[in-house]
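Shown next, in structure tokens, is the structure this report addresses.
A single protein chain has been removed from this complex, and every other one stays in its place.
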Amino acid sequence: MEITLNWYLSLSAVLFVIGVLGVLMRRNAIVILMSVELMLNAVNLTLVALSQAMGDVAGQILVFFVMAVAAAEAAIGLAIIIALFRKKVTVDVNEFHLFKY
Amino acid sequence: MLTDFVPLFLMMALALGLALSLLKLHQLLGPKRPNLIKTAAYESGMDPIGTARERYSVKFYLVAMIFIVFDVEVVFLYPWAVSFRDFLAADAGLGVMMVVSFFILVLGIGLLYDIKKGGLEFE
Amino acid sequence: MDAALLVQLILLLPLAGAVFNGILPLFLPALRTREPLIGAVATAVVAIPFVLVLILFLGYEPGQPVIVDFFPWIVAGDLEVHFAYRIDELSLVMGLIVTGVGALIHLYAVGYMHGDSGFWRFFAYLNLFIFAMLNLVLGDNMVVLFLGWEGVGVCSYLLIGFWYTNLKNSAAANKAFIVNRIGDFAFLVAMFLLFRELGGLDFTTITEGGGAIPEATLNWIVLLLFIGATGKSAQIPLFVWLPDAMAGPTPVSALIHAATMVTSGLYLLARLSPVVLAAPDIMVVIAVVAALTAIMAASIAIAQNDIKKVLAYSTVSQLGYMFMAAGVGAFFVAIFHVMTHAFFKACLFLGSGSVIHAMHHVEHEVEHKTGKHIDPQDMRTMGGLKKYMPATSRTYFIAMLAIAGIPPLAGFFSKDEILFKAFEYGYDGHAYAWFVWIVGLLTAVLTAFYMARSYYLTFEGEERWPLADQVHPHESPWTMTVPLWVLAGLSVVGGFLGLPGVIAHGEWNLIHHWLGEPYGGPVAEPVLAPHGEGFLAIEWGLILLGAGIAFAGWLFARAKYRTDGLAYDAHLRAKLGGLYRAWEGKYYWDELYDRLVVRPLMRFSERGLAAFDRYVVDGAVNGVAALTAGISRGLRYMQTGIVQNYALAIVFGALLVISLILFA
Partner (left out) sequence: MDLTNIYASLPADLVATFSMVLVALVALALVVWDAFRNNAPGIPWAGVVALGVAIVWELFALGDAPGTAWYGMVRTGGFAAFVNIVVLIGALLSIILSVPYLREIRHAHGEVYAIILFATVGMMLLGTANNLVAVFVGLETMSISLYILTGLVREDEGATESALKYFLLGAFSTGFFLYGIALLYGATGTMDLARMSEGLAAGENLVMFWAGVGLLLVGFLFKVSAAPFHMWTPDVYQGAPTTLTAYMSTATKAATFASLILVLYAALPPERWTMVLAVIAVLTMVVGNVLAIAQQNVKRMLAYSSIAHAGYVLVGLAAGTPAGYAGALFYLLVYSIMNIGAFGVMALLEWDGKEGQTQTLNSLAGIGPRKPLLGATMVVFMFALVGFPPLGGFWGKVAVFAPAVEAGLTWLVIVGVLASAVSAYYYLRVLYVFWMRSPEDEPEAAAVQDRVFAVPVTSAAVLIVCVVLLLYFGVRPGGILETTASFFAGPGASMALLP
């Protein structure tokens, strides 16, 4: 059976939704961060597949940027989570609600 | 027009359904026979002693983060390295070398900043 | 001098005064207590523009408006608005009223506000008000008018809450501001619609092109403009702010809430009269709302004991008269009444201020001697002031006769003209005008009655304050009495500008010749079928009727209140029962009209009928505010502070956006 473009797109859609649900359902800030990374990587898969299918290189270029950005985001995210952990001794996002209403 | 969107809805439904079912499936299908050893934090290996909230030196994270950033920046060098031959052939080698040198310089500034601010001193 | 320079001076002098009085003392505290300097500057920057408007007035060629275009304010795409002012018959009349009456009230306020720690602030606001009001009446397009419109609103807000340490005053200021914002909203939407239909906002474009707008849109535009006017000019249902606005210092009540700002709604309708005339359905709405407002406010005024509240309701009622005139197409008569009303109502308010000024003195003395507290605005503790305050009492008497419509004082001519126009319009086949006419007549009787009541309760009869034999009030200083005399004089002669049609076939009706479209003026009027032969007799009859009911109202009140007024109030209360209490509760309601509604309300409120006012009329206004605040509180709790709820909102938002795009 031939693996067509739609298979890639479907797989990445599923991965993306898993990432979204992870963000919505998990409480650990680090797991949420990982879920976001999963979303980004799902999009990367889409981009690479589309790029390959169309024989256009722009999509792959964007993937490089996404990877770099994801790394920077991970670094910043971890830094923020650590700073907060030192204050609150927890990474449960439901515990962070100083500002509301 | 609306019928054009049917595949999209199907795909959205499929993606959502699959994702949700995968999340739930392992709970339903997996046999659940917990015992003392299985519920331990580390099933095999050292028994955890003391608090899990032990503080690591923040340097530990710092180095990890610096590593991630510099490590990933290298991806930009791959396409450059692959196509460098073509640039050389087209007699644009010097220019492309200068450009990538500037990229390295920017990374170097970051590294310099790190060193100067003591980010890499591991006491 | 050329017109551009004059207009510049007219506008910039009050602004300069506001800056001088408002900004400089902020940074130079020593200046704050220099009352003579501040007062002189503040009065001069209004008096000089009066002279300048007069120069423009005298040099004006009738029928040839001068448009002073300073610079294009905004030119972008098809939107083109100039910073331009329009000198024509209408704006000159309004300009004279604003600066003339304004200058007198400034002079008066120098005496009235003496010793107040906010003296400088007061005059800064007052000067700023004059600047904004001049923008309103002189502007050549809707946007400059709106600039003034919003500006007077802000100044009114600042001045009502001037004594802000009293929370009640702040609440009144807020109420005025919020109610006015509702009107402003309608105004803005009307402006956008006009722009869409006509592509321009200057008055020439609007008045010339307005009639060609499709009827449905035009009706909306006029209705929205009228809603805007009801806010500023205190008509049903937005009038509720004006009585509360009396919390401000009395000169403010005289200038802003009687003579000038509240008439800007009339000015707007008169300015756009060709457009309004093209929407006859909405004119019916205007006339009916105005008539109801007039009689409602007049009836309330009968039962008020606070001298300023009487005048406040009287103002609402008189504004109703003016809108009645607009509703029957007699815009120039509305402006005529704006002018005469400015004279006598300013005089009455300033007179009441003079009384309050004197009673404050009495209040202090009484409190010092007995520890008892009296309200310096309550007419029940006044009486017999004529002996102590001759100038005040005489001017008040004259102005009272004027507003009551006693010939040949100013109010007689303008009010009579309104009633006549309503009659004439009804005669011409517009049935609703009959209703307006009848309500107008009733209101005229009531007006004469309650104004005379306020005079006799205040100035005649026995002295009713405690220790009346030991403590005596004093007449006010000359800065306060001179404006009173000038305004009283104007209240006597002002009416002769608009002599009725029976005299020389209307040829001596100067104000009509000056403003009216048939004579080249800017104020349009409907074309009526020519009258039959016998109409002259009817006209005479109407005049006699008008004069007769004015005399009747006055003399009846004189008989009842001259010697011991409070007794008759008690008699009225006993005799009229619920109706009188309804008036006291500031509410117009006919008890016989619907007992089924009244009874249940009585159970909820001791004040009985007043509940209706509080819960329905006020409630509509407060309810909107409360509802908004309630929604606000409710919605706030969606903001849980928990990041995953926010993420969920994003997902829902994404679904919303995508489904909107796909199903659009």
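Remarks
Note that the chains take the letters A, B and C in the order they are written out, and that residue 1 is the start of every chain.
Here is the rule we go by: contacts are C-beta pairs under 8 Å (C-beta built on N, C-alpha and C of every residue); 3 or more make two chains touch, one makes a residue touch a chain.
Bear in mind the structure is a predicted one, so any value in this text is a computation, not a measurement.
The chain that is not displayed touches the following shown chains in the complete assembly: A, B, C. When the whole complex is considered, the residue among B:25, B:77, B:92 or B:120 that touches the unshown chain is B:92. Among C:4, C:75, C:537 or C:559, the one in contact with the hidden chain is C:75. Residue in contact with the omitted chain (choice from C:170, C:204, C:219 or C:479): C:170. Not every partner is drawn; the one left out touches chain B at residues 1, 4-5, 7-8, 86-87, 89-92, 95-96, 106, 109-110, 112-113, 116-117. Take chain A: the residues that touch the chain left off the picture are 9, 16, 19-20, 23, 29, 32-33, 36, 39-40, 42-43, 46-47, 50, 54, 56, 58-59, 61-62, 65-66, 69, 72-73, 76-77, 79-81, 83-84, 87-88, 93, 96, 98-101.
As for the chain not pictured, it touches chain C at residues 23, 26-27, 71-79, 83, 143, 146-147, 150-151, 154, 157, 161, 164-165, 170, 174, 177-178, 181-182, 184-185, 188-189, 192-193, 195-196, 625, 628-629, 631-633, 635-636, 638-639, 641, 643, 645-647, 649-650, 652-654, 656-658, 660-662, 664.
One rule holds in what follows: only the chains that are shown with their structure count from here on.
One inter-chain figure worth recording: chain B and chain C are separated by 71 Å, centre to centre, where each centre is the mean of the chain's CA atoms. Taking each chain's centre as the mean of its C-alpha atoms, chain A lies 64 Å from chain C. Across the assembly, chain C contributes no residue in contact with two or more other chains. Touching of two or more other chains is recorded for residues 25 of chain A.
Taken together, the chain A residues at the contact with chain C in this complex read 20, 23-25, 27, 93-94, 96-101. Interface residues of chain A facing chain B in the complex, by the touch rule stated above, are 9-10, 13-14, 16-18, 21, 25, 61, 64, 67-68, 70-72, 74-75, 78-79, 82, 86, 89.
The touching residues of chain B, counted against chain A in their complex, run 11-12, 14-16, 18-20, 22-23, 53, 58, 61, 64-66, 68-69, 71-73, 75-76, 79.
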